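See below for the structure under consideration.
Shown here: the complex without one of its protein chains, the others still in place.
Chain lettering (A, B and C) follows the sequence in which the chains are written, and residue indices restart at 1 in each chain.
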Amino acid sequence: MPSVGDTIEVLDHGFVRLDAAEATDLSVVNGARVSFLQMKQGPDAEVDAKDEGLIRFLMREGHASPFEHNLFRFHVRCPIAVAREWMRHRWSSFNEHSLRYSAAIDDFYIPSAGQVRTQVGKPGAYRFEPVDPETATRAQDLLGKHYQEAWNRYQELLEMGVARELARLVLPVGIYTEFYWSVNARALMNFIALRNADQAMWEIRQYAAAVEDFFAAAMPATHAAFVEFGRRAP
Amino acid sequence: MPSVGDTIEVLDHGFVRLDAAEATDLSVVNGARVSFLQMKQGPDAEVDAKDEGLIRFLMREGHASPFEHNLFRFHVRCPIAVAREWMRHRWSSFNEHSLRYSAAIDDFYIPSAGQVRTQVGKPGAYRFEPVDPETATRAQDLLGKHYQEAWNRYQELLEMGVARELARLVLPVGIYTEFYWSVNARALMNFIALRNADQAMWEIRQYAAAVEDFFAAAMPATHAAFVEFGRRAP
Amino acid sequence: MPSVGDTIEVLDHGFVRLDAAEATDLSVVNGARVSFLQMKQGPDAEVDAKDEGLIRFLMREGHASPFEHNLFRFHVRCPIAVAREWMRHRWSSFNEHSLRYSAAIDDFYIPSAGQVRTQVGKPGAYRFEPVDPETATRAQDLLGKHYQEAWNRYQELLEMGVARELARLVLPVGIYTEFYWSVNARALMNFIALRNADQAMWEIRQYAAAVEDFFAAAMPATHAAFVEFGRRAP
Partner (left out) sequence: MPSVGDTIEVLDHGFVRLDAAEATDLSVVNGARVSFLQMKQGPDAEVDAKDEGLIRFLMREGHASPFEHNLFRFHVRCPIAVAREWMRHRWSSFNEHSLRYSAAIDDFYIPSAGQVRTQVGKPGAYRFEPVDPETATRAQDLLGKHYQEAWNRYQELLEMGVARELARLVLPVGIYTEFYWSVNARALMNFIALRNADQAMWEIRQYAAAVEDFFAAAMPATHAAFVEFGRRAP
C-alpha cells in the first residue's frame, strides 16, 4: 500500500511520488454529514459501515462536493508529451521545472519494444497494436539517435551563449520534465476516469494507474465506490 | 498560536475551527524550488533564511502558484448574511448545513451595543459609526423579538406539516449556519485581503481575522510576507 | 423560442432574462474540430448533419471541453433561498444586488396553494406532496403576515438610523434578490442536470427549466444530445 513519501516508478525514467496528503474517507463522510450537523470530529473519529454506505450513496447520486475536502500533493516525473495532457486539468495546482532559467533534464522517453505501437481503426474508434519486433527496434534506435542529437544541439546552443529559454526550442516532447501537482479527491477521480482509461494514451495511463494506487490506499472506501459506480467522477 | 483542532469564538454564537491542515511554509518553498529542481524533501527538510527570502520574492513579484500546494479545512459557524459573502469565493470547497431536510439552528446574531452601526459618507466611500446607546438597545430588542417570532413561525409551519425546505422561507439572514470550507493558502490570502479589510462588513471581518490567526500560525513566513507587501494576494 | 432580450417569468415575482449570449452549436463543433484543424470559420459557416453527429459523439464520450467556448449572460430574479443554491455553482460569474448599501426589494415568495408541500419518505429518498387546501391557505397567510412584519421591522430599523447592512438581518430568505450570471454551456448543463431534476427543490427547478429553454433555443443540437444521453453534463 503506497503512502506519503513512497515512489512508484513509471516508464523508463519517470515516477509518481506522493509528497504529502491530507486525505481520508472521513473527510468525505464529514463533508456530507455537515448537511445534517452530525460530523464525526476528534482524534477517535472513525468511518463505520454506515459511513461507507453514505460514501456509496454520494458517488451513485453524483453528490460531488463532499469529495473535495482533502489534498494530495504529488511529485511527478514524466515526458513533456504526457505533462501537456496532464496540465489541462484545471482544478489543480501545478509548479513545473522551468526551462527558461534552468537546464533541461538529460532523460528521454523511449517506449519498450512491446509499446512501439501502430494505430488501427477509424476516427472516433482508434485502437493500437504493437508493430513487429524489427520495426520496434528501428523506431527505438531512431528515437535514441534523435534524442542524442537534440541534446547535443541544446548544449551547442548554450555554449554559443544562447539563452536557455531559446536553446530549449530544439528539445523534443519526449524529454522528461518534473512537476508538483496538488489536487483534491474529486478532481483526482476526474483525472483517473479520463486518463486511466482505454481511450487514454498508454503512457499517461501508466501514470494515472500509479496515482490511482495512492488514491486507493489513502481513501479505500471512496475508491471502492468510484470503481463500483463505473469509474466516473461524481 | 491556534492550530488544528482549536476553535476561535466569533460574534455572539459563532466560531472558526481548524478541522485539518496540510499547510507549511515549506510547501511554498518547494512549489517554487521545483522550477530549478532543488526541492527540500524528507522528514528533515527545513525552511531557512534563504527560503524566507524566496517566499518574500514570490509575494513581491506576484508569483502566485507556489502558494497553492497546501490545504486548510475550516469548520465555520456564522450568520447566513456572512456565509452569503463567504461562499462567493469560488476557488474553495464548501459543504453547508442543509435547511432542506435538516432543522435550522436556533441561534441568531444580535450585534453587541457598540456594533449597532449607522452608515455615513458617500457612495464608494461609506463609513460606519455606532448609533447612540438608546438606539442600540432598541435595535437589539427589535432584532431579538423578530428572531423569536420567526422561530415560532418556523416551528408553526413545521407543525402544520409544511416541508422544512418551505418552512425555512421565514428564517431571517441573521440566523446561524455551519459549513466546512477547504481552501489553499493562495485563495485564503485573497479571502483575507478582501474580508479582513476596512471596507469589509465588520462581522465577516471578525471571521477573517480568526482565519488569519490560523494562517499566521501555520505559515509564519508566508504570512509575514503577505503583511509586508500590502496584504494583497499574490 | 426565447432568445436574447426575452424574459421568462418564474414563481410569483421572479424571472430569468437572457441579457446576452455568444452561444451556438458551431462553437462546440469548432472546439472539437480544432483537434484536427478543420474548423468552420467565417460568416457562412454552418452546422450540418455530420457536425451534429460530432456533437452527439462528444456528449456520449464525455469530451467536455469543446462545450466551453461560449457565453450565456442571464439576469435573474429569485428568492434568496434559491439564490443560495444557485451560487454554489463555481464555474460561473455572479454579481448580485447588494443589501449592504442598497435597499432590499419589497417582494417575497409565497408558494401557490398547490405548491405548499409536505415531505414524505426516508433520508436519501425524500418526496414531496401537497398539503390539504386548508393547510395551504394557513401557510400562505402565515408567510404573508411574516413577510409584512419583517418588512416593517426592516423599515423601522432604517428609520432608527441603523445601517442597511445590519437592518437586513431581519429579512427572511423568502425575499427576492436579483443577480447577473455568466456561464458557458458546459457549466450550464451541469446546472440544468442538477437543478432541473427530480431531486432538486421545486422552486429552483422552475428557474432551471427556464434556463434550459434559453439553452435549447440557442444550441438545439447540443441540447438534443444532452437530453439523448441522460441529461448528464459531459
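Keep in mind that, in the parts below, a residue touches a chain if its C-beta (ideal position, glycine included) is under 8 Å from a C-beta of that chain, and two chains touch if they have at least 3 such contacts.
As the structure is a computational prediction, the values presented were derived from the model and not from experiment.
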(message) If I consider the whole complex, including the chain that's not displayed, which of C:F179, C:W202 or C:F229 touches that chain?
(response) C:F179
(request) Go through chain C and note every residue touching the omitted chain. (result) 5, 19-22, 27, 30-32, 34-37, 39, 41-42, 65-66, 68-71, 73, 75, 93-98, 101-102, 105, 178-180, 182, 184
(request) Could I get the residues of chain A that touch the absent chain, sorted low to high? (result) 79-81, 84, 87-88, 90-92, 94, 99-101, 109, 111, 116-119, 123, 126, 128, 131, 135, 138-139, 142-143, 146, 149-150, 153, 156-157, 160-166, 168-174, 201
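As a convention for this text, only the chains that are shown with their structure count from here on.
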(message) What's the distance between the Cα centroids of chain A and chain C, rounded to whole Å?
(response) 35
(message) Please tell me the distance, in whole Å, between the geometric centres of chain A and chain B computed from their C-alpha atoms.
(response) 33
(request) Find the geometric centre of each of chain B and chain C from their Cα atoms only, then give the gap between the two centres in Å, rounded to an integer. (result) 27
(request) Give the residues of chain C that touch two or more other chains, as numbers and ranges in rising order. (result) 88
